[in-house]
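The structure that follows is given in the form of structure tokens.
Of the protein chains in this complex, one is absent; all others appear in place.
Chain IDs A, B and C follow the sequence of writing; residue 1 opens each chain.
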Amino acid sequence: MLEQLPAVILLAPLFGALLISLFGLRERRACFPVAFASLLIALASAIGAGTRAFTGGAYDYFIGGWEEPLGIGIVLRVDSLNGLLLIAIAVVAVLALIFTIRPSSEKDEGKTAYFYILFLLLCVGLFGITITGDAFNLFVLIEVSALTSYGLVAIGSSRRCKMAAFHYLLMGTVGASFYLLGVGYLYLKTGSLNIQDINTILATNAVVSESPGVTTAFILILVGIWIKMAFFPLYGWLPNAYSYCPSGSACLLAPLMTKVSVYVMIRVMLSIFGLEWVFGHPGWSDLVVWLAVIAILAGSIMALAQREIKRMLCYLIVAEIGYMVGGAWLNDPNLWGLTGAFYHILADAMMTLCLFLTAGIFFKYRGISEIADLDGIFKKMPLTSIGFVIGALAMIGVPPTCGFFSKFYLIRGGIEGGQWEYVAALLISSLVNAVLFFRIFEIAYFGKKPAEGHDHEHNHEHEHEHEAPAQTVLPAREAPLSALIPLLAAAALILLVGIFNGQIVELIRVAFEIPSTVVSNLR
Amino acid sequence: MVEFFLNTVKPHFNFWVYVILMMVGLWSLIAKNNLIKKMMGLAIFQTAIILFYVSLGVKDGATIPVLEHYGDYAEKAEPAGPDASKPASKPAPNPASMPAPAASNPADAFANPVPHVLMLTAIVVGVATLGVALALCEMIFKEFDTLEEDELLRKIKALHDDA
Amino acid sequence: MILSFDIIILIFLIVAAVISLNVKDLLSSAMIYGIYGFLICLLWAEMGAVDVAFTEATVGAGVSTVLFIATILNTRRKSSD
Partner (left out) sequence: MNPKIFASIAVVITGLVLLYGVSDFPTFGDPRSPANSGVEGGAPSTSLYYINESYSATKVPNLVTSVLADYRSYDTMFETVVVFAAGMAIFAILRCVGKDDGAVVAPQRKSSIDGDHNRIIVGMTCRLAVPVVQIFALYVIAHGHYSPGGGFQGGVMLGASFILIALAGNLEDALSRLSERSYMALAALGILIYAGFGVLPQVLGKNFLDYGALQKILLTDGPEMARSHSMLGVEIGVALTVMSIMFAIFANLSSRGTLKGGL
């Protein structure tokens, strides 16, 4: 039974979604338990499959039993990289699911069943993307996750979410199409779709690997994935899509969609083309790192200019994607950049989940969406505030949290790779995050009557513009348990991922085939 | 010019057309103002990709990838078949420009099935995306009473300023 | 595969695509998109991809066009481009 786990990870949420669509429309109360149970099964099997990869190394699961010759069937490959990511996805999905127990308004209640079906199918897509070993299958699963996420964005009742979803759909489809085209170019040059097989051919056959077709394939795939992950010049869809969609969807989409795309990029660089091929092209690494630097700076600056909490977080995501893409492309000799980038995927999933959960709680139970309306919220909702503070500190990069360690690895990679502009951008971005969040802390802790500082003048202006009746009417009341449990669990996970960074990094570096002695030097 | 056409374009004619179609689709996807026109551009963009894939699998002189059309070939491919004595299928007629071993390989009689399989998937994915996009178009029309992007952006901006 | 046939259909394809994207009446545009779909279906049948041609005839030319028309009739028929 143990060897069936890679398939079970996908099948559990799939069957959950089917069950809900068979019975959930009539019996709305049944939706949540079914979804929760199927995600718990998926989490358990992800842990099982991951543990097997951590202890015994990478292994393959041949769908349909088609093993020989390689590439005739579709293979699922679990190694310690995607083992970690599988567990992270399952954990985030379970926590985000708990947050959705209460529908935010009555109008959404009729859509409960559809929401859970889409939620589970999105998880199916993300799990599948993570473990598949076939380049074309990756496209199909990207489309599964993409179509469901369009639905999840558009399911809200806000007027603007439809337009945001439409733009998201256009960009997402173009991105996926570019990826598909890139796979086609690769297929034309290598005659294979299996990731391992393509990698072998590119590594051994110099005629193929140096041909313009393969270079074009790489560029197409990379651009396609960049569109999907909202990398800097192509980020336009993200802030609208994530800030106008309902809170429940945002808590699943924001932590996972872009991170999984970053993982796909790392997988393409590492497993399809191979790092030697990618970094064998002089100038590419510098170019992408410079793009990432611009992404980080632009994301941070635009985050400073936002008045709404969710939009600010969205621009922070743009900056974080800059961290990860830049880190993956640092090309430093010990691959600390790539390690940091992957570690940051896990860390950022937890941090984003934590912050979006807080934003969701503020919006859902207090009706607050603007930063300026947060005054005095720490006294009214102390437990929520603890979660928020931990998430914010992780975003800034304060030591016990995972945010600090990922920045540490990334900066180390930057220094070893000699990419000083990247190091500078990271530090500036941390500073900006500190300014951003301490501004919020000040408002939230001291309330409306601050001492001085131009930030507060700014806020005063808005307080006159936006009279917020919700916050004055509502009594001092903590958010319900269904929101607090995932939030505090996410906060705890931020600390745990931070504290156990050594073990996680060791697992990551096993997948990069770097001897663990290098790792032990660090600790 | 003629030489360029004969040497560069003609051997890859399908691929040139796919690039042109794709660019037509991409251009209208970005530049058109009407959301439904944008979707048509996207649909054409996707068919261009399908054209590219299908062109990969074409072999000169090959038939469709259904073995029944080469009945005796199917018998031959079956190792334990009773009619193993039947003569092997005649190779498909090949143009003289093809390398010699092509004629000796019976597999060259059938088009490559893999791109076809992949593209069946891609077509269905395309129509699924189209359906979702058109549903979104209807909802956008219901909310804003227009499908022209510039008007939509103006109305959304007005909404933002009111808030 | 017959090259001259191939070339003729491909040229028609480009023409159909450009026209369907440039007609201001969306309903006619959708119909020309249907023509485009059947042309490309013909092209695939000609290139030996019968299964793809079949799917394109039902999905691409058939259902897609119907969906376009359903949406256009429920929204607005005229467009500015």
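Simple rule for what comes next: contacts are C-beta pairs under 8 Å (C-beta built on N, C-alpha and C of every residue); 3 or more make two chains touch, one makes a residue touch a chain.
Since the structure is predicted, the reported quantities are computational estimates derived from the model, not experimental observations.
Judged over the whole assembly, touch between the missing chain and the shown ones holds for A, B, C.
One of A:Cys31, A:Leu141, A:Val389 or A:Ala511 touches the chain omitted from the figure, and that residue is A:Leu141.
From the options A:Pro33, A:Gly57, A:Gly110 or A:Gly418, the residue with contact to the chain not on display is A:Gly110.
Per the touch definition above, the residue from A:Leu22, A:Ala37, A:Leu431 or A:Leu481 contacting the chain not shown is A:Leu22. Even with one chain removed from view, chain A keeps its contact list with that chain: residues 4, 7, 11, 14-15, 18, 21-22, 25, 61-66, 69, 71-74, 107, 110-111, 114-115, 117-118, 121, 124, 128, 134, 136-137, 140-141, 143-144, 147-148, 150-152, 154-155, 162, 165, 181, 185, 187-193, 201, 204-205, 207-208, 211-213, 215-217, 219-220. Taking the complete complex into account, residues 1, 50-51, 53-55, 58-59, 62-63, 66-67, 70-71, 73-74 of chain C touch the chain not shown.
Summarising the interface, chain B meets the missing chain with residues 8, 11-16, 19, 22-23, 26-27, 29-31, 33, 55-60, 62, 64-68, 74, 77-79, 94, 98-99, 101-102, 105, 107-108, 110, 112-118, 120-121, 124-125, 128-129, 131-132, 134-136, 138-139, 142.
Here is the rule we use: only the chains that are shown with their structure count from here on.
With chains as nodes and touching pairs as edges, the resulting graph is an open line.
The interface with the greater number of C-beta contacts, when A-B is set against B-C, is B-C. Mean C-alpha positions place chain A and chain C at a centre distance of 38 Å. In whole angstrom, the spacing between the mean C-alpha positions of chain A and chain B is 32.
Chain B and chain C have Cα centroids lying 13 Å from one another. Within chain A, not a single residue touches two or more of the remaining chains. The residues of chain B that reach two or more other chains are 115, 137, listed in rising order. Residue ranges on chain B touching chain C, taken from their complex, read 13-14, 17, 20-21, 24-25, 28, 32-34, 36-37, 39-41, 43-44, 47, 50-51, 54-55, 57-58, 60-66, 111, 115-116, 119-120, 123-124, 126-127, 130-131, 134, 137-138, 141, 146-148.
Interface residues of chain C, counted against chain B in their complex, comprise 1, 3, 6-7, 10, 13-14, 17-18, 20-21, 26, 29-30, 33, 36-37, 40, 43-44, 47-52, 55-56, 59-60, 63-64, 67-68, 70-72, 74-76, 79-81. Against chain B, in their complex, chain A makes its touches with residues 136, 139-140, 143, 147, 150-151, 154, 159-160, 162-163, 165-166, 169-170, 173-174, 177, 180-181, 184, 187-188, 193.
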